[in-house]
Structure formats: C-alpha cells, structure tokens
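Only one protein chain is missing; all other protein chains are in place.
By written order: A, B and C. Residues from 1 in each chain.
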Amino acid sequence: MIDKKLKGIIPPMITPLLGKDELDVEGLKRLVEHMLAGGVHGLFVLGTTGEAPSLSYHLRYELVERVCKQVAGRVPVLVGVTDTSFTESIRLAEQSKAYGADAVVSAPPYYYAPSQQELIEYYEDMADHMPLPLFLYNMPSHVKVSFEPETVRRIAHHPNVIGLKDSSGNMIYFHTLIQMMKTEHPDFSLLIGPEELTAEAVLAGADGGVNGGANLFPRLYTDLYEAAVRRDMDTVLTLQQQVMFISNTIYKIGRYGSSYLKGLKCACSLMGICSDFMASPYHRFRKEERLKVQQVLEHLNVKIVNP
Amino acid sequence: MIDKKLKGIIPPMITPLLGKDELDVEGLKRLVEHMLAGGVHGLFVLGTTGEAPSLSYHLRYELVERVCKQVAGRVPVLVGVTDTSFTESIRLAEQSKAYGADAVVSAPPYYYAPSQQELIEYYEDMADHMPLPLFLYNMPSHVKVSFEPETVRRIAHHPNVIGLKDSSGNMIYFHTLIQMMKTEHPDFSLLIGPEELTAEAVLAGADGGVNGGANLFPRLYTDLYEAAVRRDMDTVLTLQQQVMFISNTIYKIGRYGSSYLKGLKCACSLMGICSDFMASPYHRFRKEERLKVQQVLEHLNVKIVNP
Amino acid sequence: MIDKKLKGIIPPMITPLLGKDELDVEGLKRLVEHMLAGGVHGLFVLGTTGEAPSLSYHLRYELVERVCKQVAGRVPVLVGVTDTSFTESIRLAEQSKAYGADAVVSAPPYYYAPSQQELIEYYEDMADHMPLPLFLYNMPSHVKVSFEPETVRRIAHHPNVIGLKDSSGNMIYFHTLIQMMKTEHPDFSLLIGPEELTAEAVLAGADGGVNGGANLFPRLYTDLYEAAVRRDMDTVLTLQQQVMFISNTIYKIGRYGSSYLKGLKCACSLMGICSDFMASPYHRFRKEERLKVQQVLEHLNVKIVNP
Partner (left out) sequence: MIDKKLKGIIPPMITPLLGKDELDVEGLKRLVEHMLAGGVHGLFVLGTTGEAPSLSYHLRYELVERVCKQVAGRVPVLVGVTDTSFTESIRLAEQSKAYGADAVVSAPPYYYAPSQQELIEYYEDMADHMPLPLFLYNMPSHVKVSFEPETVRRIAHHPNVIGLKDSSGNMIYFHTLIQMMKTEHPDFSLLIGPEELTAEAVLAGADGGVNGGANLFPRLYTDLYEAAVRRDMDTVLTLQQQVMFISNTIYKIGRYGSSYLKGLKCACSLMGICSDFMASPYHRFRKEERLKVQQVLEHLNVKIVNP
C-alpha cells in the first residue's frame, strides 16, 4: 500500500496480447522491465491505454497477478477497477490487494451517466468498501461525465481517496484543482493524463503524469518530469518538442480516434518489446500504417527490432 | 430459438433487486406473469431498462436462468449481451442458450467509441461466434456511437443477424431503415425503443416496440401496437395520449436523466409488483418523489398496493 | 396579418442568388409561382433553407419586399427575423410589416447560448416589440439551445406568439408539445420542420409542415399533408416513400452537412427554376455531384431543363 504522496511518471501500461483472450506473457515481462529501466515512479495497469474494458475478467486478474509479482515492490502498482458494476469493481480491488497491488484507480461507471450528486454518493460508498487507497480518474470523453471541482472537493474528504488523475485535457479545470487542493488537501496527489500537458501541469504544481508514451520512451517522460520539477525551462522546452513530435506523428497515423492506442502498440511491436495484437473492437495497424510508424521511429533513431 | 420474424411488444424488463447483489426473486416472478398476462409478445432481459451494465456477472446469469425457466417457451426471451468485452458477450450468450433463451441483443462496446468500419468488423465477428440469433441495439446516447444506415445494411447481410432495436429517438433514421429493409431484407425485424414513438413507427412499417412502460401497463402497449397494425387511428390517438401522459409524469419526476428508470421502478413497487431497489450508481426515489408517482398512479385509477 | 391558425405546407424558401450579394430576380419569380401552383399554404422566407444568416441585410430586405409584392396576399408570407442582435430582428420585422408580410419567425440568438430563463425573458420582450405575430423556431442543431416544453408554455401565453416550428427532429419532444397545446392553447399553431416527419406529425395533431422539399415538389408535400389530414394511410405511406427517396438521394450527395441545401438548390437549377449559386460559406455542387442529382431527377421522371 501507498504510504506517501504519489509523484512522478506512472505509465498507463498497454496490455500485451497474443490473441483475443491471451496475454503476451513474454512481451509483458519485457515491457515492465523496459519501463522500470526508464526510471518510472509507478505502474498503472488496466487503464484506458491498457484496453481494460475490452478484456475478459479472468485476463484482467491474470494481468494484475503477473505484474505485481514481477514488479515485486520496486515501484507502486496501481490497478484500474473502473467498471459499470460496483460489485465487480470491489471484487477486482480485493483480488488486486491479495496480489500485492498498492492502489486502485476508478473512473465513473460509464454506461449510465451519473449526476454530480450520484457521483459523490457512488464514490463515498466505494471508498468505504475499497480495500486499497483509491485514485479518482477523470475521463469525460469516455465516461460522458466529469468530476466537477466541487464534487472532487467533497469526495476528497474521504481518508481512503488519495488522488486524482485528470485526462480531460482541460487545463483550466486542472488549475482549479491545483488551487483547491494546495490549501485544502496538500497530501492529495494530482496527476495529469495527456503527456502533452505534463510539463505545464508539473510547473504549475501537479505531482506527475500518467503518460502513455512512457510505454515506449520512459526516460523521455521521467526526464521531462524532473526538468519541470527543477524549473529547467530550456530542457523542458526541448523535451516538450519531442513529446509533441511523437503526439503528432505516431498517435496520428490512421483515421480514427483509436490512432493513439494503435500507434503506441505498433511502435512497441516494432521496437521488439511486445505484440501489437489489440482487443476488440480494435485491430492492429496493417502493413501501410506500420511502415509509417517505423519511419517515425527511424527518424528518432530508434532501433527497429521487428520490422 | 426464433424461427419467424419477431413482432409486437417486447418489454425491456426492469431487474427487481433486494440489494446490491441480490435479486428480488418473488418480485421477478410477479413481474414476468404481470407482463405475460398483459399480452406481451416477448421479453427482453438485461437491457438498459434492466440496469444490466450495473449488475454483477453472476447476477446476470442468475436472472437469465430464472426468467427462461419461468417463461418456459410461452414467449421468446431475448437476452442483452452488450459488453465492452467481446469475450464476456459470447460467454453470456452461450450460457443464455443453455438456459433456453431465444435470441441475444447487443449494443456496441461502450467505452471506446468504434468507427463504422470497426463496428462492421466487430459485428460480423460477433455474429459468426454467437450461438443464438443476434439483434442489433442502436443506443447512441449511452454508447456514444450510432449504427449508420450503411453499417446496418452491411451487418444485416449476415444470416445470424435478425433485427435491430432503435432507441435513438431519431425517426428520420428509423424511416431510412424501414425503406432500406423493406426491399433488401423483408425478414429483418425492426423494433422501436421509445414508447412515445411506437404508434408512428408501427404505422410506418415497424414490427413492434421494446417499450419500458410495458413493465407497468403491458396491455396499454399491446393495445396500442394492435391499433396501429389495423390502422385504427382513433384508438391510436387515444392510447398515444395515455402514453404521453405517463412519459411526462412518471418518467419526469426527479432532476436527473435517471428519472425514467427511477419512476418506472417506483411505480412497480407502488403497484406491489416488485422492489424498487436500484443498482449503483442509482438510488430509488425518496418519500417525496414516491408520493408524486403515487399521485400519478391514483390519477390513472391504478390500485396502490404498497404506498 | 394572420387572422386564423396557420395550417398546411409552408415551404422554407431557398434564396435564388446570382452572386455573393445579388438576387436571381427572375429565378425568384419562377420559384414563387412554382410553389404557389403546387398548392402551398404559405411561404417562409429567410429561414435556414433560405441561407438567411449568410445574406447581407440589404439583400434580406430586398428579398422580403419582392416576395411580398409578388405573392400579393395569395398566401401568408412569414419572414425569418432570427438574428444575434435583438435590435436588428425588430428592425427587419418592422420593415417586413411595411412590405406586407403576415408574420415573423424567430430562432434564439445563436452566438451566445441563452439559458431557458434568458429565453423566456428574451421572447417576452421580443413579442412585446414585434409589429407582427411571432412564430418560435426550434432549431437546436444550429442555435445550440432548444426551447424546453416549459419554456414554450411560458412564452405561448403572450398573445403575440402564435405558433412554433420545430426542426429538432425529436418526435418525443413534438408529441409533448402537441399534448400541451391541445388543451392549453388550441389556437397555437404547431408546424414540423423535417419533411420526413410531416406525415406522422400531422396524423398526431400537428398543423402542418415547413418542408424544404416543397421548393422542388410542392404538390408532393401538399398531397402528403392532405392525405394525413384525412387519415388516408395508403396514400400517406406511398407518398412517404417518395419523401424518403428524395431525402436519401438528393439531400445525401456530397460529403458535408451542407448536402441538403446544396442538393436542393442544384435540383432547382436542373429543373430550370432558379440559379444554384450559394452564399458563403457554401459553394454550389460541381459537375460530378450535379450529374448525380440529375440522375435522381431523371429516375423520378422530372424534366431536366438546365442540364
């Protein structure tokens, strides 16, 4: 369990798969070590980047067990328990605790869109029943509802709620949370989702980033985080430029909203880290898009292991 | 299994609950018999009105088993298998077949929003693997994506896809589907979700309605359906007025989007049919709203069994 | 001025243009006579189909003057005065009255999105100052806000507000208005915008349709209206099929949301009625799309005057 404020880069881990209901066990091992070698400060499994909602339950459990075992306490492991069923969220959290996970992360139930009042009651109830410290996960594009600042204020009073990851991309909202928490809950951890915003969020007082690109280039994001912490603006801007380059190339190949996830997994495959098989409803990139990702990686002087 | 085109009123059954993870077994029995006595032409369990995404898996399985056993072939039973995980959808369908269900109903995976091309591939794959005939379920407000007409045309070619239920509320879209299917797939069943639109949909050629109000007043909706089939406009307009009255009273008490579901369960409870306990993230109406529902029912000369 | 309830087909007239700031005067004359010959019950100029917001003010004034003069009381002329500036709305209404127009039509100001309370105050103030009877125009897709039923109820109390045209495409909403007005304001005129919904709206009690297709085929829509009024379902369904055919062909050529307007103007041009020049930000169809429209018209046995 987490005994101090969570800080730094905690990548939302992609889930390496060999088939619709089969983990890429060897790829998973390589991926975890690749990120730890890059200095990440934690791992977040079963998030949006991890395709969690698309995985069967037994696969989710297997993944948590394997990652906890491999990490073995080197960094905190956070488990996404977001679910439309309260009961299934709690069940996954309990099993995650048994496997040795350190905290859980929950976005609002995403079929029915709860009101703010319903959100408060939902999370107060959930926090009461959670066997692990709870992170809120603000993800309005996927769950159709946002935690309004007053809602965060209310839920944050619960001693079992330790932080919030914001993937809204709305920096005005995030600044509001920073101002609110700085005085009211200085121990509450505020993490930013989109890696394009990590630098400015940390400069403004955020505790770190849950950045998908850290699956590929963990060192880039830990370096960016540290440069922002020490207010080294020259380094920040140089690294920010690389972050934007990745964002506007690898994540923008392909026509649909799924380009980010497909590009990320494809690049991991090209770099020899793990398979790029994707859970339904997505499919991995075909040859043409894969070649474009390869060209971007070559431009970045990344070694192509699996062309 | 279904051997002819599905027609008529197939209520999306509410799920009677006694607690977060406990069915109201006696209420469920009464509810099923109440609807069958009202002349419904089928039952659809585990839909949006059934709070399916909020229920644990073992509860979903138990519900399907109990309903299939009780109905015992008197009308077709359709099971909602909508899920973000393809594997869990198939698993529920297989078990539903074993319990004796007649068809399955699936809305698109609702966390990631698939593109139309991804929808086509998803449903062609699903139809290949489904052990029961498959109904498409168009529900854009909850799943963030709509089946475009061309997508329906493509998926409808699959012999295992037998119909579509449209809950978009968009009658222009529905007329487009009617025109398309009339010539291309006359055996494809088109059902309308919102009960406020059942009359005009059936008049225009739809095969029936999946109407939540039929949990409460099954006869009203079967009468409306039959009046529309025989083009008895006087009766249609008289019954439509009652349907609109219910829609603008029972479903509009309470402040949030959940008013429809809460009003429906509350009225069932007042009529002595079943419990109004709701799965998270919802809560049943409190005293004040309950009293308002009671007044509406009294205005309709409905006997209050459980005030 | 209008002295009885407005009923029937009132086409939203396209605005024939020869250039960015020049009316197609001869085309306008032919268009007006073409619609009147088709039995339309009124004309609505300067609506969405009329590209009103894209026209300069002096062009709007000239158009109203010419149409009023030509129609000369044969049917009522309604003028769209929708504007983001209250002052400009009133000014156009005053001039329209001077030209002989019968009523004005106003959608909410469309840059800032007013709240419902602000809408009520806005329209009560506007109705006080309008020199002509006022029709509300519900058009949420373009103005970002809808008149909620309670808001309509409030505004409809004003003696100078005589009806509402609903272009939301939301038939549940429209049924709610029908039920509300039937008892509370039986003289309030309810007109439906989308022509695909005219039949069911009139069957349910609406007073008529403001249908763009009546620029092209006025007789089709007046026949449909009359068949619905006398509940001749066989004729209704036959004509509805033609309406849907037009909707899914002529209005769906071209890639953007502007296909409807472009298709409509293009068909008018092919039929020799008027020019298809469009105001910025739109452009008329090019050769390729024009040929497709021509093929649809030929399929409908329409004489191509201007290929």
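General observations
Here, contacts are C-beta pairs under 8 Å (C-beta built on N, C-alpha and C of every residue); 3 or more make two chains touch, one makes a residue touch a chain.
As the structure is a prediction and not an experimental result, all values here were calculated from the model.
Taking every chain of the complex into account, the chain not shown here touches A, C.
Shown as candidates are C:61, C:245 or C:282; the residue that touches the absent chain is C:282. Contact with the undisplayed chain is limited, among A:100, A:131, A:169 or A:272, to A:169. The hidden chain makes contact, of the residues C:4, C:230, C:255 or C:303, with C:255. Only one of C:61, C:122 or C:245 touches the absent chain when the whole complex is considered: C:122. Touch with the chain omitted from the figure is made, among A:37, A:72 or A:233, by A:233.
Within the entire complex, the positions of chain C that touch the omitted partner chain are 20-21, 48, 53-57, 59, 84-88, 91, 108-115, 117-119, 121-122, 125, 142-144, 255-258, 279-283. Although one chain is not displayed, its contacts with chain A can still be listed: residues 169-172, 175-176, 179, 194, 196-197, 200, 203-205, 231, 233, 237, 240-241, 244-245, 247-248.
Methods note: only the chains that are shown with their structure count from here on.
Graph distance from chain A to chain C, where chains that touch are one step apart, equals 2. Between chain A and chain C the centroid-to-centroid distance comes to 50 Å (mean Cα coordinates, whole Å). Chain C has its Cα centroid 36 Å from the Cα centroid of chain B.
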